[in-house]
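All protein chains but one are shown at their positions in the complex.
After this line comes chain A, so read on.
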Amino acid sequence: MLEVRGVDARYGDAQALWDVALDVGAAETVCIVGPNGAGKTTLVQTIAGLHRAAAGTITVAGVDVATLPGHRVCDHGVATVPEGRRVFGHMSVRDNLLLGAYRRPARAVHRETEARVYELFPRLKERSGQQAGSLSGGEQQMLALGRALMALPRLLLLDEPSLGLAPVIVDEVFDAIAAVNATGVSVLLVEQDVERALSAASRGYLLIEGRIVASGTTSELRSSADVRERVLGM
C-alpha cells in the first residue's frame, strides 16, 4: 500500500529525515516510535504531501506521490489525522465531517459514510450542530478521525492520536482505529505512547534523529535493546 524509499526532508538548511525507508502493507497497522524531535511528524507530513521530500520516492498503491502538490496526494487514498487534531474550530461538527468528503468520489457517497462515522462515534452525532472548537479534546480527536474517514482512505496516517487525552478516552480512540483497520484500511501510526503503539500495530520502525535505526514485528521491537533504552527508558 505504502512504500517509502530513500526519503530525505529538510527545513531550509536543517535536515530532518535521512534516507528513510518503510512499508505498510494492505490492511496492515504499522507504527513509528521514537523520542521527541526524532522527525516523526515530519515523516507523516512528508508522506501526506504537506512537506515536500528533498529526495526519495513515496509510492501509494503503485503511484509516486512525492512530487505531487499537497492537495493531490489525497486523490490516491491518503487521509491524515494531524498532530494536535486541528479540527476546524469555527465550523460545526457536521461541516467538519463534510469537509472530509470534499473530493468528488467521497462527495458522491457522503451520506452513507457520515452514517458509518456516527455509528463509530455516536457522540459526534449528538453534537453534529455544535461548533467543533467547543468540543472536548477527546471529542475533537474523534472528529479528526471521523473527518479523515469521510475521505474514504485506503491509507490512514495518524499523528499522535493519544496526545493530551485521558487514558479512558485513548482506549476509545484506539478501539476505533482497530475497527477502521478491520475494514481493510492500512494504518500508519506515529505515537509517543510506545506501549500503546506496539500493542496496536503488528510491525514497527524505530526513528531516531531522522533515521530509521530498527524495524521488525512489535514483539521483536519490544525486546530490542535500542527501543528499551531509547524510548521506553528501561
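As a working rule, contacts are C-beta pairs under 8 Å (C-beta built on N, C-alpha and C of every residue); 3 or more make two chains touch, one makes a residue touch a chain; residues count from 1.
The working rule: contacts and distances are computed from a predicted model.
For the chain of the complex excluded from view, the name given in UniProt is "Branched-chain amino acid transport system permease protein" [choices: "Sarcosine oxidase subunit alpha", "Carbohydrate ABC transporter membrane protein 2, CUT1 family", "Germination protein, Ger(X)C family" or "Branched-chain amino acid transport system permease protein"]. Considering the whole complex, the residue from A:A54, A:L99 or A:L120 that touches the absent chain is A:L99.
Against the chain not shown here, chain A presents residues 48-50, 70-75, 79-80, 82, 86, 88-91, 95, 98-103, 107, 131-134, 147, 151.
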